[in-house]
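Here the complex is missing a single protein chain, while all its other protein chains stay put.
The letters A, B and C name the chains in turn, as written, and every chain counts its residues from 1.
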Amino acid sequence: MDVLLKIEPEITIQEALDFIHSPACGGEVVFTGKVRNDTKGRAVTKLFYESYREMAISEMQKIADDVAMQWDIKKIAMLHAIGDKYPGDIAVVVAVSSIHRGIAFDACEYAIDTLKARVPIWKKEFFADGTII
Amino acid sequence: MDVLLKIEPEITIQEALDFIHSPACGGEVVFTGKVRNDTKGRAVTKLFYESYREMAISEMQKIADDVAMQWDIKKIAMLHAIGDKYPGDIAVVVAVSSIHRGIAFDACEYAIDTLKARVPIWKKEFFADGTII
Amino acid sequence: MGLLLFGVAKDIAGQSILTLPEGITTVGELKSWLLATYPGLQQLNSLMIAVNREYAVDNQPIATSDEIAVIPPVSGG
Partner (left out) sequence: MGLLLFGVAKDIAGQSILTLPEGITTVGELKSWLLATYPGLQQLNSLMIAVNREYAVDNQPIATSDEIAVIPPVSGG
């Protein structure tokens, strides 16, 4: 399985799509997490993401290893943005390709769920009313 | 829910991404089905897709209606290519966006599974050994 | 409106449009006539009929004013 991991100020869906493309693979599933303009009814002006970079990459690699062990996935890309991000901006992209589609959904959902639970990345939310969480 | 349905010779992932984008939506799931260079061990040179266009669009609309009834999905795009398609080319794109991610996976997988089961589109497979199925 | 054929059903019949034969008044009768007239259709895993762009059950009435289509197993995606 080929793996692309990235934690950078700018990430794009296209680079994930380019990486997972393969004429041997019929199914591609891509999850994109974007900054919402609203959290529980409160207007959001921006998010700030920081990471413990070396450990975050290492945890992302473990997720990729778990995926490779559980499913016949050919390629996976996991990208996370850091720094200031505004509503509509991309925060995270997880993309997988496989020969058949069912496992591509399972693997992609597992990867984003596990990323959100374990990978040391933190966000601070800035609300329109001036509060910060 | 906003709906984009399309059956055309050329479709792109980007037009689906552009359609489902919304600053209110945190989760986007995109499935792309591509032409594989191999079917059960036999080399594929191309596929030819044809559709019963009016009914196919009507069936795709029903899938969108089912999705809207089952989940809080904000936007859905379903695109299918027709005509000659070669290994690596895009055959189908299903993209959904929602406020939260779990239902986006469920809705996207439901839509592509149902599309493959019900929508009147047919492919002919051309193999390197000259056979056509 | 005629009888539209698609995919492998079109290949087996050798044409993409047929005239609805006289005396056929239901989807079930049409299926029987198709399978008898084009025995190659018996090899298919399924043969559906759509009436006015909706999948139809066997007892559904049909008339020459309907848009009727022969739907072999679909294989999109």
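The rule we apply is simple: a residue touches a chain if its C-beta (ideal position, glycine included) is under 8 Å from a C-beta of that chain, and two chains touch if they have at least 3 such contacts.
Note that the coordinates shown come from a computational prediction; the quantities given were computed from them, not determined experimentally.
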Neighbouring displayed chains - absent chain, whole complex: A
Hidden partner chain, touching residue among A:Arg42, A:His100 or A:Lys123: A:Lys123
Omitted-chain contact residue, chosen from A:Leu4, A:Val44 or A:Leu115: A:Leu115
Which residue of A:Glu8, A:Glu50 or A:Asp65 touches the chain not shown here: A:Glu50
Absent chain, residues of chain A that touch it: 33, 49-52, 54-56, 58, 80, 91-92, 112, 115-124
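Everything below uses one rule, namely that only the chains that are shown with their structure count from here on.
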Chains most often in contact, by C-beta pairs: A-B
Chain B and chain C: spacing of chain centres that average the CA atoms, whole Å: 26
Chain A and chain C: spacing of chain centres that average the CA atoms, whole Å: 47
Residue list for chain B, restricted to those that touch at least two other chains: 33, 112
Touching two or more other chains - residue numbers and ranges from chain C: none
